[in-house]
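One structure is given below, represented as structure tokens, and several questions about it will come after.
What you see is the complex with one protein chain gone and the rest in place.
The chains carry the letters A and B, assigned in the order they are written, with residues numbered from 1 in each.
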Amino acid sequence: MRDREYMRVRSDMPPGHVRTPSYLRGKVGWVERTLGPFENPEQLAYGLKGDPLPLMRVRFSMADVWGPASETPHDTIDAEIYSHWLEPAEAPNAP
Amino acid sequence: MPHDHHDHLSPSGHPYRPDDDHPLTYWQQMEIAVRELLIEKGVTTAADINTQIDAMDARNPSHGAAVVARAWTDPAFRCALRKDASAATREMGFDIGPMRLIALENTTDQHNIVVCTLCSCYPRNLLGLPPDWYKSRAYRSRTVKEPRKVLAEFGVTLPESTTVRVHDSTADMRYVVIPARPEGTEGWSADDLAKLVTRDSMIGTGLPKSPDAK
Partner (left out) sequence: MTEDNTFDGRRWHDMGGTAAGPIPTDQHDFSLWEKRVDALMIIASSKGHFTVDGLRRVLEDMGEDAFETMTYYERWIASVNQNLIEAGVYTTAELAQRMTEVAARGATYGEAASA
């Protein structure tokens, strides 16, 4: 494994407006780049002032998201995830 | 044109605009009311609304095609695009507003495809409004799980050796794919190259046209 920063997406399932897709919750990927800070959409959606948050582009392998039976395990999915949804993690056993 | 009758005139004596002579719907009634209230409250003016409509109408895939063709022919621009696609695009003279853009380069090793699973985020300020299929349940649901099957429906089949990179446009960034320059276009001008760049090739569901098809 290369020197990458791995993160696990929190598996919370709150109600309300969030921008973390549920298919990625609980999954581990690595930080492709860090963007922002951007205002927290979970506050902006309700007319509140949004706290500034780092936004990570996290890259996941298909295998780590959909399991070994995924269409092509080494293909990838990138998504932008706000930092409060991410926790440090060990590298997954990806191909 | 079912409504194109000379005797079908509004009370003012002018022909109706197409799609203006259907029965008024509740939601159209709401649009008119909201628009008038916003003008009366000083939030906007009729002229500003028209200007905004014109600005959106002027945006179309040819703008993205010009960016792609320049990236193919100008290494310094390609570098700038990779570093900050918003700034590079603005520098070319395109008014992309506050949009934050990332350019994704296709190579023989990787093919990028863009989707928004949560809604329908799209680089509208460069390419114009998205095609209907981009907003469909089918595209939003399937692309992150079976991108190669989705690509096949668009007529694109990639070898296993090409990694497919799906980009779920979940937050503040928007994405434009820079497709690989077609073979057999050595020495072409950027203007001619731009004619090969399709909308779908900049979303990642298509490839540029072949130079033979020009």
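To be clear about the criterion, contacts are C-beta pairs under 8 Å (C-beta built on N, C-alpha and C of every residue); 3 or more make two chains touch, one makes a residue touch a chain.
It should be emphasised that the depicted structure is a prediction, and the values quoted were computed from it without experimental measurement.
Note on the undisplayed chain: of the listed residues B:73, B:86 or B:117, the one touching it is B:117.
Mapped onto chain B, contacts with the missing chain fall at residues 10-12, 16-25, 27-38, 41, 43-44, 48-49, 52-53, 56-57, 115, 117-119, 129, 131-133, 135-142, 144-145, 150, 153-154, 168. Annotation for chain A: contacts to the undisplayed chain at residues 13-17, 19, 21-24, 41-42, 44-47, 65-66.
Going forward, only the chains that are shown with their structure count from here on.
Here chain A touches chain B in the complex through residues 19-21, 23, 35-36, 38, 41, 55, 57, 65-66, 70-72, 74-82, going by the rule given at the top.
Chain B makes touch with chain A in their complex at residues 117-118, 144-149, 160, 163-173.
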